[in-house]
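Only one protein chain is missing; all other protein chains are in place.
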Amino acid sequence: MIGRISPQALVVPLLLLIALTVGAVVNERFLTLGNLRNFTEQLAALGFVSLGQAFVILGGGIDLSIGAIASLAAVLLAGLHGGNEALFIPSLLLVLAGGAAVGAMNGWLTVWLRVHPLIVTLGMASVLSGITLLYAPQPRGSVPFWFEGFAFDSLAGVPLSGLLLGALFLITALVLTRTPFGRRVYAVGGNAEAARLSGLSVKPTIITTYALSGFFAALAGAYYVSRTGVGDPHAGDALTLASLTPVIVGGILLGGGRGGLGGVFLGVLLISLLNNLLNYMNLSTFVQWWCKGW
Amino acid sequence: MSGLAVTGGARAALAALRLERFALIGAVIGLTIVAATLSPAFLTLGNLRDIFTQAAPLGMVVLAQALIMLVRGIDLSVASVMASAAVLATAFTSTDNADIPLIFGAVLLGGAVIGGINGWLVTRRNVSPLLATLAMMILLQGVRFAYTQGAPSGLLPSGFRWLGTGQIYGIPVNLSVLLILALGLWVMLRYTMLGRAIYIIGGNPRAAELVGLSAQRVTMLCYCLGSMLAGIAGLFLVGFVGTVDNWVGRGYELDSIVAAVIGGVSLAGGSGSIVGALLGVLILVLLSNLVVILGLPVEFQLILKGVIIILATGLYARRMRA
Partner (left out) sequence: MIELKAICKSFPGVKSLDQVNFSASAGEIHALLGENGAGKSTLIKVLAGAYTPESGTITLGGVPRIWAAPKQAQQAGIHVIYQELVLFPDLSVAENIFIGHAPRTRWGLIDRKAMIQKTEVALSQLGHRLDPRARVGDLSVADQQMVEIAKALSHDVKLLVLDEPTAVISGKEVVALFERLRRLRDRGVCIIYISHRLEEIFALADRITILKDGKNVRAGTVAEFDRASLVTAMVGRPLADLYPPRPAQTKTAPIVLAACNIHLPPRVRGVDVNVRAGEIVGLAGMVGSGRTELAHAIFGSMARTKGRVTLEGEEVPPGNPRLSIQRGIGFLTEDRKAEGLLAQLPVYANITAPNLTAYTRLGFLRRPQEVALAARDIERFRIAVPGPTSGVWHLSGGNQQKILLSRWMAIKPKLLVLDEPTRGVDVGAKAEIYRLIRALAAEGVAVLLISSELPEVIGLCDRVLVMKEGRLMGELQAEALSEESIMTLATADAPAQGEAA
């Protein structure tokens, strides 16, 4: 929170710069507009969930149900409206609200049972995966054509998803640094008992961070649906781990209370860039398979 | 000592401990009765043997998980270790049964190295066990994919089939191995200095250092033993399944944690027992079977597991506070 640049803070930007340079050198198409757009599109889902994870981790928790929420959101969004386009918008709202509600439930269970959030969200993930697979053993459903614009349209050359992600990052940064809620998140994550003794409302703060995480996970699920046009029950599987990486790379201390969103943003950029870069480089099959294993 | 006032709290705590073991055994009996009533075929020798054969590899992983949880750890890499052990088994070109000891040796060695790295990260680099083992899980996954190029192609010696599904005098081979391993661990935890050290370190690592025990070394050892056990479990599981793929043991990380938690092994470290953990496995397996007997989709097992792990930890957490 206090502006001071430490040497460690420069590591990620530096890596980012190296990745960009290497990309430009290795392949002339790397820095083209086309690839840039492609890149932003891949970035969005990861960006959304990292925001949610950042809230939770700053508040002293961890959310391992992100991927399961995203998958459930994806199949419900594609399936609920049953082909009736008029029902699509309501089901979109329902899914986003549902994500937040499931997240809030995670939060409520952690504060009420006082169980480690790891267990609660892992258990929740298992429950949600079960529901998802019951509802959609195979990819199912469809989306209205216009909704695919969420993933593929652009405004003045910038993909819509990228714009949304940028806007959400700015809003989140504002919320974290300039609102009482953001301050509470830092305080609770830093020292929950001290926060309680200082008269802050600890439990609602924790629950809200999980609700936000659930919301962002559902948003990522919706984004997947708009990209693929179908509700894949495994859409979000990789997101749980993926959401942790940028947050950790970006330097938010696991344990809570420290770190800023700028780092997370750079972390998201770096991870996506690396993925993108690997696609462009003719790396040995070993590395490619290794990366796919992630 | 007689004639001294017994504080109510201490007596209540003792009672709770006994109650806990009672409740576990009660749950096993209750679930068995329910299953037997619903499906008369459940209590046949053949069916029970099948259930145990199926559950034995999980039991081995739970031993590993419980051991690591006792020293305040958690191991999310167990399933990845299992799959890696299975893939490693295919690396020996011949399918000669004579290679089996060699394969076991290689897996044990690999397990020791992997557990050693986990333990090193946790004890020396202060990485949280969750992150360290998560990273290990991903790393192994990547290595496996790279090595197999997506799909393993090697074959296993036929002897693995026997290890995974065979019987000696009507007792499943893998169950006997599980029971031997469990007995060994039980004796170690209950009757040796190392076992006592594990409980002391898990319960209060700071106090352990101050009574002259090396928390780092013992914790490291637990991670090593854990990964070795997980590797063995992987070999037995692949023997049971019959085919190797990159995802042998998928889901066992959650299942092992669930079983250990049901069995009363505390995530906070320092309390829990091998018997409890095995009872936890039994309960989990019985519940999964009930889902099948009731004709429910298998996905219900996932839902059930999730609910149970949250409830069980919640209940234990409440009891500790009371």
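Structural remarks
Which chain is which? They are A and B, in the order written, and residues in each are numbered from 1.
Rule of thumb we're sticking to: a residue touches a chain if its C-beta (ideal position, glycine included) is under 8 Å from a C-beta of that chain, and two chains touch if they have at least 3 such contacts.
Note that the coordinates shown come from a computational prediction; the quantities given were computed from them, not determined experimentally.
For the chain missing from the display, the contacting residue among A:Gly83, A:Pro137 or A:Pro180 is A:Pro180, taking the whole complex into account.
Residue B:Thr192 is the one among B:Asn97, B:Thr192 or B:Thr243 that touches the chain not shown.
From the options B:Gly116, B:Gly166, B:Gly203 or B:Gly251, the residue with contact to the unseen chain in the full assembly is B:Gly203. Annotation for subunit A: contacts to the undisplayed chain at residues 1-2, 174, 177-180, 183-184, 186-187, 190-191, 194-201, 257-258.
Within the complete assembly, residues 1, 4-7, 9-14, 191-197, 199-200, 203-204, 206-214, 266, 270-271 of subunit B touch the chain that is not shown.
The working rule: only the chains that are shown with their structure count from here on.
Subunit A and subunit B, compared by their mean Cα positions, are separated by 31 Å. Interface of subunit B with subunit A (complex): residues 74, 128, 130-131, 134, 138, 141-146, 148-150, 246, 254, 257, 261, 267, 297, 299-310, 313-314, 317-318, 321.
Chain contact summary for the complex, subunit A toward subunit B: residues 62, 109, 113-116, 118-120, 122-131, 133-134, 241, 244, 248, 254-255, 285-287, 289-294.
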